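Structure below; questions to follow.
A selection of the complex's chains, in situ.
So that you can tell them apart, the chains are marked A and B in the order they are listed, and the count of residues begins at 1 in each.
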Amino acid sequence: MARNFMKLEFPSLSRNESFARVSVAAFVSQLDPDMEELTEIKTVVSEAVTNAIIHGYEGKEGIVTVTCSLEGNRLELIVEDQGVGISDIDQARQPLFTSKPELERSGMGFTIMENFMDEIEITSELNRGTRVRLVKSIKSAHALGH
Amino acid sequence: IGEIQRFLRDDSTVKISRSLKETARQIRRVRDELSKNMGRQPHINEVAEAMGMEPAEVVFAQEALRQPASIHETVFE
């Protein structure tokens, strides 16, 4: 599979979460993942995009960017916002940690991303924004060709 | 009763939320059947082929089952 990519930008409205999931999953379909892998990828997009919307922009309007690159059977997914940023990334990554318990957040977003993807890299700067880079090898992809 | 509710809610045009839900349920059945027969998770292309749809369209239809379009749909189904 030759290289391919896509870039998606949209305002931080929670109703855009569903369309972002579909876009990424439809794009990744060209690697022919199995249905479980596809569900995992959709879940990861949901978690990362929701984080950008509710934590990054805290309900204010901003732009969320999702970039998706394919090379061989490897998917790289980057979700970015120019929001408030994360002061303590290690703490944020702890299972069950949430800074917004009042919104009934589970604190499991980053844990889910880590579990469903092979690599996760979080970079953030206060009041500049957050970038979550996720990599996954699609194991079931038709090994070679087309 | 579900049929009646569906009929009552129906206006002349078919809303995608409902029409796609039917397709999405079918996709779920096909997926279950394939994984039973093959003893593994089917790939998206296998489900798409069995449905006679493009893979991207399968992804689109699947999303219809995720969020109830209205409280009615949740209550009556």
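One rule holds in what follows: contacts are C-beta pairs under 8 Å (C-beta built on N, C-alpha and C of every residue); 3 or more make two chains touch, one makes a residue touch a chain.
These numbers were taken from a predicted model, which means no experiment stands behind them.
A.B. asks: How would the full complex read if you wrote each label with its copy number?
C.D. replies: Taking the whole complex into account, we get A x2, B x1.
Assume only the chains that are shown with their structure count from here on.
A.B. asks: Report, in whole Å, the distance between the mean C-alpha point of chain A and the mean C-alpha point of chain B.
C.D. replies: That gives a centre separation of 25 Å.
A.B. asks: Can you list the chain B residues touching chain A in their complex?
C.D. replies: Touch residues, chain B against chain A: 31, 35, 40-45, 47, 55-56, 58-60, 63, 66-67.
A.B. asks: What residues on chain A touch chain B, complex-wise?
C.D. replies: My answer: residues 18, 21-22, 25-26, 29-30, 32-38, 140.
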